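A single protein chain has been omitted; all remaining protein chains appear in their positions.
Every chain is named by a letter (A and B) in the order it is written, and numbering of its residues begins at 1.
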Amino acid sequence: MITFILRKLGVLLPTFFGVTLIAFVFIRLLPGDPVLLMAGERGMTEERHARLMKEFGFDRPILVQYGSYLKQIAGGDLGKSIITRRPVIEEFMTLFPATAELSLCAIFLAVLFGLPAGIIAAVRRGSVFDHTVMGTALTGYSMPIFWWGLLLIILFSGILRWTPVSGRISLLFFFEPVTGFMLIDSLLSGEKGAFLSAVRHMILPSIVLSTIPMAVIARQTRSAMLEVLGEDYVRTAKAKGLGPGRVIGLHALRNALIPVVTVIGLQVGVLFAGAILTETIFSWPGIGKWMVDSISRRDYPSVQGGLLLIAAIVMSVNLFVDLLYGLINPQIRHTD
Amino acid sequence: MTDTVAENTEKLDTRQGGRIALLKEFWSYFTENRGAVMGLIFFIAVILVAIFADVLAPHAPNQQYRDAFLQPPFWEEGGSTAFILGTDAVGRDILSRLIHGSRYSLFIGCIVVSIALSVGILLGVTAGYFRGRVDTIIMRLMDIFLAFPSLLLALVLVAILGPSLTNAMIAIAIVQQPHYVRLTRAAVMSEMSRDYVTAARVIGVKRLRLMFVTILPNCMAPLIVQAALSFSSAILDAAALGFLGLGAQPPTPEWGTMLAEAREFILRAWWVVTFPGLAILTTVVAINLMGDGLRDALDPKLKRS
Partner (left out) sequence: MKYSGKLWTLLCAVALILMCALPVSAKTLVYCSEGSPEGFNPALYTAGTTFDASSRALFNKLAEFERGTTKIVPALAESWEISSDGLVYTFNLRKGVKFHTLKDFTPTRDFNADDVLFSFMRQLDKNHPFHKVTPGAYEYFEGMSMPDLLKEIVKVDDYTVKFVLTRPEAPMIANLAMDFASIFSKEQADMLMKAGTPEKIDLHPAGTGPFQLVAYQKDAVIRYKAHPDYWAGKAPIDNLVFAITPDASVRYQKLKAGECHVMPYPNPADLEAMKTDKEINLLSQEGLNVGYLAYNTMMAPFDNPKVRKALNMAINKQAILDAVFQGAGKVAKNPIPPTIWSYNDDIVDDPYDPEGAKKMLAEAGLQNLSMKIWAMPVQRPYNPNARRMAEVIQADFEKIGVKAEIVSYEWGEYLKRSKDKDRDGAVLLGWTGDNGDPDNFLAVLLGCDGVGGSNRANFCHDEFEALIQKAKRVSDPAERTNLYKQAQVVFKEQAPWATIAHSIVFEPVRKEVVDYRIDPFGGHIFYGVDLK
């Protein structure tokens, strides 16, 4: 097992190195520069432009910049945002909990509904329920979620006025963030109604973000279950006269869950991509929106730092899933 | 697609008869799946609409009717049958724009899949065939790409290349091709140990021919399924980029771009928002239905279980 972990890590480190290179080089290829954007319509003289570029350290050869950047990140420093002039890591940490909370809620919803739907669909294969679930899942899987979000806003916030339009909590509540997770902080604050307000704000964004993972999980669970239900040992169990509940619950489900867990793990990247759109639509103060803003403002250090941290998170989760998988299924440790 | 030696030798000399039989088998599996057939029919309809857009569309897609800004669909009050699905903010007919937009979506799908597929196959076959250092380098490179969420990477790429339809397609293709590389590599590796490959080697088939003529055709099944799925996700991603203002640029009647332009009207003119999204959704659903059918037909194991 240890060699397995080491081997995985051995692959991960050069990959991460590549990620830093890509994050850095890509950003430098962006046309336009932050200094120009700062001046706006007013514009500035060539000399002043050159002077400012120098002040920000953008005038040195790219390789030199990259070298010093690597040294910086080795020391845990991702530089300072050009726009807000604050450390990138600080900005990331203040916004990350919002994205994490939204993603966790979305995954929770996705598993809560996707998993049972998939299991029941597999067990009652060919039934109306099966067809409905698969049809819904296919639609969810094909959904342009930015449009879906708009539709939900029109319906639930616009026409019915059931849910708030945007933000994380009603502005009437004010407390210092402790964990950064609004659902937890609102409980800790002890303010009456704060938690419920946070929940209300969470409903639409998490539904939108959970749409695709939910569909994927339902589909995967169903096909994994079907596969397992066809295996000999399940047939034997059935033949031995075990009740259907036991067969499904004990034997089939346990084995079917392995690929499903992997799929859930792989949704992290999907969630980040979805978060970009969801956060844009719901004005959710998280990482996705921050990245889009930073790209459009050519805030080099923020985009670089954000790319790195997001890639690091995706890679760690993938590693974790790999390890988990290796733990459950020893065979995998010995193949590539 | 069974493992018997007899069939493998048949694969080796790729007789026409074998191909046709395989196709027939595939078709009968495919048509068993009603959803897939419906998807196929809808998809063909979309293709026809795209081809005959000029004939079908009642108006030119960019023609602005200055006296008909934001007219609702014909069944709503204030609508007229001249503009069946209403008009947008500068008085362009939405139906005509949707009809012409189908061209862009299909075009995006085709181009993205062709680029991603060809690059992916090239790299994947190379990695799977040669193994060793070449393999490591290619796969590490793909790992790096896969470490970024796809839309984020596409976003950065488009920002670098400049926002346009072409660049959005390039970005999406780049983001998608690692999946093809992985699939191809895995399939090639599993084929490499088969007897027919060894046999071909023994009779002295040249390396390139071995890679692309002997082995590759037997790896196509998963790739075809992947192609169908990535066709639909290319349409979705391009629409998402368009929505964020980084895809096709106005006045191109691309569906995602139409949505982005329509966003400011969500409270006032529901039709500008609803129809482009519906067009995206139905097209993508149809393609995914087809993709599911393809997968089931090409991988009968799952079907039979």
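Quick notes
Heads up, the rule we're going with is that a residue touches a chain if its C-beta (ideal position, glycine included) is under 8 Å from a C-beta of that chain, and two chains touch if they have at least 3 such contacts.
Quick caveat, the model's predicted, so the values are computed rather than measured.
Considering the whole complex, the hidden chain is in touch with A, B.
In the complete complex, the hidden chain is touched by one of A:Val133, A:Leu151 or A:Leu226, namely A:Val133.
When the whole complex is considered, the residue among A:Val25, A:Leu70 or A:Ile83 that touches the unshown chain is A:Ile83.
In the full complex, subunit B touches the omitted chain through residues 62, 64, 66, 69-70, 89-91, 159, 162-163, 245, 249-251, 261, 263-269. By the touch rule set out above, subunit A reaches the unshown chain at residues 30-45, 48, 52, 55-56, 80, 82-86, 91, 94-95, 113, 116-117, 129, 132-133, 136, 153, 156-158, 160-168, 170-172, 174, 176-177, 192-193, 196-197, 199-200, 203, 281-283, 285-286, 289-290, 296, 298.
Keep this in mind: only the chains that are shown with their structure count from here on.
A separation of 24 Å divides the Cα centre of subunit A from that of subunit B.
Listing the residues of subunit A that touch subunit B in their complex gives 11, 14-16, 18-19, 22, 26-27, 29-31, 138-139, 141-144, 146-148, 150-151, 153-154, 158, 223, 226-227, 230, 269-270, 272-274, 276-277, 280, 291-292, 295-296, 303, 307, 310-311, 314-315.
Looking at the complex, you find that subunit B touches subunit A at residues 35, 140-141, 143-144, 146-152, 155-157, 159-160, 162, 232, 236, 239-240, 243-244, 256, 259, 263, 266-267, 270, 273-274, 276-277, 280-281, 284-285, 287-289, 292, 302, 305.
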